[in-house]
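A single protein chain has been omitted; all remaining protein chains appear in their positions.
Should a chain be cited, it is by its letter among A, B and C, assigned in written order, with residues numbered from 1 in that chain.
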Amino acid sequence: MTSHSIAHSDEFRAGRELSLDHRKLGMWLFLASEVMFFGGLIGTYLHYKATLPTPEAALLDTVLVGLNTFVLITSSLMVVLGLDAIQRGHRRGLITFLGLTALLGAIFLGGQVYEFISLAGHGVTLQSSVFGSSFYTLTGFHGLHVLIGVVWALVTLVKAARGTYSAQEHAGVEAFGLYWHFVDVVWIVLFTIIYLI
Amino acid sequence: MTDLSRPTHDGRRARGYVMVFLALAAITAIELVMTQIGLSASAATALFLILSLGKATLVVMFFMHLRQDSRIYTAIFLLPVILVLAFSTLMLMSAGGH
Amino acid sequence: MTTATPALSPRRYFGWSTDHKVIGVQYLVTSFFFFLVGGAMAGIIRTQLLAPDSTLVSAEAYNRLSTNHGSVMLFLWILPVLAGLGNYLVPLQIGARDMAFPRLNALSFWLLVPAGLLMLASFFVGAAEAGWTAYVPLSISGPDGQTLWAVSVILLGTSSMMGSINFVATIFTMRAEGLTFWRLPLFSWSMLATSILVLTATPVLTAGLALIAMDRLVGTLFFSVPAGGDPILWQNLFWFYSHPAVYIMVLPAMGAISEIFPVFARKPVFGYRMIAISSLAISLLGLTVWAHHMFTSGMDPRLRVPYMISTMIIAVPTGVKIFSWLATIWGGKIRLDTPMLFALGFISMFLIGGITGVFLAAIPVDLHVHDTYFVVAHLHFVLFGGSVSGAYAALYYWYPKITGRRFDERLGKVHFAANFIGTNLAYLPMFLAGLLGMPRRVVNYDPRFTELNQLASLGAFLLAVSVLPLLYNMIVSWVNGPKAGDNPWKAKTLEWQVSSPPPAHNFDQPPVVTEGPYDYGEAPAGSLKPSPAAAGD
Partner (left out) sequence: MKERTLLVVVLVTALLVVAGIWVALNVNLMPAEASTRAALVDQLFRAMLGLAAVIFLLVEGLLLYSVFRFRQPRGDDGDAVPVHGNRALEIVWTLIPALIVIVIGFYSFRVLAASEIREEDPLVVNVRSRQFAWTFEYPGTSVISSDLHLPVGRQVRFLITSDDVIHSFWVPEFRVKRDATPGQMAELLVTPTREGTYPVRCAELCGVGHAAMGLSSRVIVESDEAFQSWLTQAAALPADPIEAGRTLFTRYGCQACHALADAGAAGAVGPALDSLADPNGPHAHAHGGMDIRSFVEQSILEPSAAIAPAFADGLMPKDFGTRIPANELAILVDYLVAQK
């Protein structure tokens, strides 16, 4: 194992050989663990959906939540358009799209809070039944991730306003984008297993 | 994080994203309509699973750029997804066991 | 990068540092403290079990001691000490200046401190007493310490996941030029295989623990039997993590053995690629076997046989590793220094654990021995005889590199002898007690098991004593042991090509790798007898 000198700057040469960026790789590894975390909650929800069928499931308002799903999908579009904007050097475009993303995320959360309140009105609460527990826990943890996403969007927006990102360097935007789309994919799965089937 | 492989930008990329978005919106609309018309439980379940798989694949391939990024990212995402599918199926199966 | 504080001042170990070498030592020292805490609990347990009806501790205190003995040893000793070794060595072994995310690395260590304090603090509010397995509904109604325990394990899981994200990103993107995956040292291979398991299994336990915490604090009904909650669901969530966890705890130790054998036999490792592939095989198979812990529970009877099959298949890659190690030292020039002794001890003791694992996989036998002292013996042979012996071997092997000093060889051999005899004396009798009818986690037992338990306690006391020469050796040699030089063992992996301890940035210039990590006995280029697998592949 001989070692002789080569310019010291290039730490991530091996990553580029595999066309990997260590920050994006770190993000995907984190998302892999998040898939497993939601996997545990989804497994729990499906287990009780199969063993404890309950009339309370009929109280779910699929149409309202369908619209909410539409809001989240639109926010995903905003994120990619924002990323596309900064890749073309349009900092203002990025800022507007990040603002819209945060807004749509907030609307989604509003929709969920509304749904939770109406469900609680029908007596379905976290403590009322196993269905209540598993429903609120699964959608609650997802809502928490959306909330974190909204805050992250605003932080990215402020950093963009301060000129942190450019056409050459926008790793932060890409990382946020991956997180937001992941939260959207989780919702697509939840929407299906809770409301559709 | 500039992947050199990305082509020079023009409107084409943005239009691509909008197309994907429209597909997602369309599928969601179809799903909502299907909830209103009475379908047999098993048929509905199968259809909804396929449609949501389609939506998820669209988001992951295009919005999350897995289509043109390294296969390693796809592997990192797919392994846990497969494990969750296996775990969830077993949780459903063991429902009727005891 | 933060400015590196002067290399030798010990003060840097007590602050926030992003140098992977400092973090590595912080992990090692902190986890060793918890090893002593867990060991003290074991000492009380074995003293209580000296007599069938002894009243040294109450039943409640006993349940709390055995629960936290398990939890401290697994989550606060084995996981962090192996993470510490990985942290210190992976960047050095692949020729990198530090980990891919230095700040995340420091955070993953510093999460250990609150987690450890929380678990110890739980003793003041009534510690967890439902076993480290925390089966419901018992763990739902336990004292407040059970909630602290759950939060502590969630923090440790988060720290472990952060570490694994760092390891995978570092190994994939920061290898030196010429260091292809087929030249990656086997310890780094094992950290990669371990990280895959950590990232896929730990989150499921985190989800399960969140459900327990919510049942206890917020009144959700996940595991409330009257409301329809299913205790088997918790067992699935728990074991989905906790079986891969035992592979997480043994793979790095195996990686250390794969590093030590070639160096002390002065011979290339036999079947390098098969060992690397076996690590990955064990890692992926390890995710498919969890329900063999539930053969006696209310799991679906139709599912038992598939789990038996997948569990037994894991014996094959494990066998490949053991036979490859034997072939490595066959025809070698073996030097019986302390690291080699512990590595040999690892194989002979882990073998007993591995074989009894196949007994436990066979359903009819498991229906008799599950939740008995047969299992306690099996897990201690695999974890204490295996992982801890491997960790000891690694500590002695890399001690000169970490401290720049040589340890006292005689004290090392004393520690090995006491540890080897103590482990066999402590755990072999337990196999018999389990077969004859002694259940697990009992504060008192049937008088017919008295002699077996006295033998086991004797072994445990010998193990307690055996830690003293280790502690004395490690501390005193660091202060005034003889200088070790850069490469005291004449090893070929990259970490031995720099000074001991290595400079702050590891490599003045990024190294270029031109040969395999274990090419011992390779005459320089142009030798008459090229080795079968060309060195430069």
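Note that in this section a residue touches a chain if its C-beta (ideal position, glycine included) is under 8 Å from a C-beta of that chain, and two chains touch if they have at least 3 such contacts.
Quick caveat: nothing in here was measured; it's all calculated off a predicted structure.
Visitor: Check each of C:V151, C:I313 or C:V476 against the chain that is not shown and name the one that touches it.
Guide: Of all options in C:V151, C:I313 or C:V476, contact with the hidden chain holds for C:I313.
Visitor: Which residue among C:W110, C:F123 or C:Y520 touches the omitted chain?
Guide: The single option touching the absent chain is C:Y520.
Visitor: From the list C:R103, C:H368 or C:K483, pick the residue that touches the absent chain.
Guide: C:H368
Visitor: Touching the hidden chain in the complete assembly: which of C:G39, C:P114 or C:P137 does that?
Guide: C:P137
Visitor: Which candidate, C:P114, C:G178, C:P231 or C:P488, sits in contact with the chain we can't see?
Guide: C:P231
Visitor: Take the complete complex as the reference. Which residues in chain C touch the chain that isn't displayed?
Guide: 58-60, 63, 129-131, 135, 137-138, 141, 225-226, 228-232, 265-268, 270-274, 296-298, 304-305, 308-309, 312-313, 315-316, 319-320, 322-324, 326-327, 329-336, 344, 347-348, 351-352, 355-356, 358-359, 362-365, 367-368, 370-372, 431-432, 435-437, 439-446, 490, 519-522, 531-533
Here is the rule we go by: only the chains that are shown with their structure count from here on.
Visitor: If you average the Cα atoms per chain, which one ends up farthest from chain C?
Guide: Chain B.
Visitor: Please work out the Cα centroid separation of chain A and chain C, and write it as a whole number of Å.
Guide: Here the centre of chain C sits 34 Å away from the centre of chain A.
Visitor: Could you work out how far the Cα centre of chain A sits from that of chain B, in whole Å?
Guide: The computed centroid separation for chain A versus chain B comes out at 14 Å.
Visitor: What parts of chain B, by residue number, touch at least two of the other chains?
Guide: Within chain B, residues 72, 79-80, 83, 87, 91, 94, 96 contact more than one other chain.
Visitor: Please set out, as single numbers or ranges, the residues of chain A touching at least two other chains.
Guide: If we look for residues of chain A contacting two or more partner chains, we find 18, 20-21, 25, 29, 32-33, 36, 38-40, 43-44, 47, 51.
Visitor: Under the touch definition given earlier, write down the residues of chain B that touch chain A in their complex.
Guide: Touching chain A from chain B are residues 1-3, 5-6, 9, 13-14, 17-18, 20-21, 24-25, 28, 31-32, 35, 44-45, 48-49, 51-52, 55-56, 59-60, 62-64, 69-70, 72-73, 76-77, 79-81, 83-84, 87-88, 91-92, 94-96.
Visitor: Please output the residues of chain A touching chain C within their complex, sorted ascending.
Guide: 1-6, 8, 10-16, 18, 20-22, 25-26, 29-30, 32-34, 36-41, 43-44, 47-48, 51-52, 126-127, 129-130, 132-134, 137, 141
Visitor: In the complex, go through chain C and note every residue touching chain B.
Guide: Its residues touching chain B are 172, 196, 199-200, 204, 232-233, 236, 240, 287-288, 298-303.
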